[in-house]
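I have a structure I would like to understand better, so I am pasting it below and will then ask my questions one at a time.
One protein chain omitted, others in place.
Labels for the chains are A and B, by order of writing; each one numbers its residues from 1.
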Amino acid sequence: MMHNRNKLFGAMLLAGSFFLTTNSIAAETYDEDTYGPETPIVWENPTKVNFSHKVHTMDAGLSCDSCHDELFTMESGAILATGEMTMAAMTEGKFCGSCHDGNTAFASNTQCVSCHINLQEIAPEGTIVWTKPVKAVIFDHKTHTEDYGLSCDSCHDDVFAMQKGAAEKAADFTMQSLYDGKYCGICHDGSTAFASDTRCNSCHIGLKGYNRLMGNKGDH
Amino acid sequence: MKIEELEKEKNEGIENLPLEERRNFLKMGLAVTGVFLGGSVLSLTSVSHASNQSIPDTDIPTEGQYPYTKHYGMVMRQNRCVGCEKCVEACKQTNHVPDAHDAYRTAIQERRTTENGAEKREFRPVLCNHCNRPPCVRVCPTKATYKDPETGIVVMDYAKCIGCKTCMAACPYNARYFNAEKHAIDKCNFCIDTRLAEGQTETACAAACPARVRIFGNLKDKSTEIYRLLHTGDTKIWVLRPDTGALPNVFYMNA
Partner (left out) sequence: MTNTSISAIFDQTAEPRLATPGLNRATIFFLIVAIVGLSCGVLSFIFGHHSIYHNTREMPWGLLISTYAFWAITSTGLCIYAAMSHVFGGTRMGIISNRMVWMSIICIMAAFATIGVEIASPHRMLIYNVLSPNPTSNIWWMGTLYGLAVGCMIIEFAGIVTGLVRVALIVGIFAAIAEVLANSCLGGVFATLPARPYWYGAQLPIYFLTAAFLSGAAAAVLFNFLAYWLRGEKMSPTVHLGVKSAGKAMTLVLILYTVATFWRLVSFYVGGPELGRIAADALISGPLAINFWVLEVCIGLLIPIILIILSRLEDVGMMALAGLLVLIGQFVARYDLVVAGQIVPQNLGWDDLPSHFSYIPSIFEFGVIAGGIGVVAFGFLIGERVFGKTFTQKEHH
């Protein structure tokens, strides 16, 4: 007897849950004619970027003509062929940047992962090696993002411009600046992360380390 | 002589000796021990006391025990070294060190170890230790290398060097190399001819160091930073290969 009662109870639960699910889907049906293609657009060039019509139309309430065809032609892949859609262009207010300017929507140089679904794609996988003012200092994106959970905008672009070699060009890219709370020193202050004047050789790899990294044989 | 009476005598020590006398005694100690094997004679004389070798853990001379008028030395604040080798480059430029693979007067040594799965790096600057009892000077057949009488710097007289390489074999610090251009053995001389002679107070390597690892100076002068580093505070100070009894004048610390 007990056995049968349990079976019955289980069947009722199952039926109930089916009812609930189908009901919720039915409440908001995605209409491709109104909201655009349901599958997210994925650009492969220059990096892998994800764009969801749903988020912008159904959720944010934009209409098709908010973007088409003034900002983006509706033809698949056409915009990529021009090669003009870069982060720099967005900063100038073009493409996504016309809304993603920090007022209408989050600025294009923040929240990178919202569109760049694979962070590793944009953060250089290899170690960053600075050679000025001294040879050589390393920085590993992976350690800071994956291991310590920082996001791109923790450092970019307020602390470091997202451009290769930019920091090295600055005259104040020195240990003193770090001690003064600039650059790495913002976090590496002894409380958030180890202080800049300790554990020197966590980042400094020396000329020998540099040569090894570059595949040169050291001079002795 | 009655030993019982002598035993009651208080040890005079060398603290109360006039400076000149002490210096002469130290120099004598150098000359005597130079001839014989190792430190057997040294251990019988006060020289060992003077160098403080009898006290374990301190390889540095104590106050007033520097035999030279301007007793130059260097302190390496080892943990500050980031291995950038600007010192090596500055030395090569200043002292015209040939661009050969094993030609250098100073070098940065690197040690990599793994600690809790992470790679740990250490750098150690090395140069001639300008020892108080330099093995190289003792073995040179022609006095081509000698202690500068005023500063204690171990210098070369290139014209006298016969190239027997005994000094290279004798040096515990690998501080010497054959300079093909000079056709003689070459080594660090604390920039005595290139910088000190022109009134500069620092060696090229010390001046070039961005991390102020190398503190060069006169150990005799109490106002110098090197004197302060060596004689105040309780930071551990060590020298390289103290077992060879060479009494080096390059000291290491983590500060």
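In this section, a residue touches a chain if its C-beta (ideal position, glycine included) is under 8 Å from a C-beta of that chain, and two chains touch if they have at least 3 such contacts.
Here the structure is a predicted model, which means the values were calculated and not measured.
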Touch with the omitted chain, as defined above, among B:Q65, B:N95 or B:T244: B:T244
From B:V82, B:L127 or B:C140, residue that would touch the chain that is not displayed: B:C140
Touching residues (missing chain, whole complex) on subunit B: 31, 34-35, 37-38, 100, 102, 109-112, 124, 126, 135, 138-144, 159-166, 168-174, 176-178, 180, 183-184, 241, 243-246
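We take it that only the chains that are shown with their structure count from here on.
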Distance between chain centroids, defined by C-alpha means - subunit A, subunit B (Å): 55
Subunit A-touching residues of subunit B, taken from the complex the two chains share: 79-86, 88, 101-102, 104, 107-108, 110, 120-123, 210-211
Subunit A residues touching subunit B - in the complex, by the definition given at the top: 133-136, 175, 200-201, 204-209, 219-220
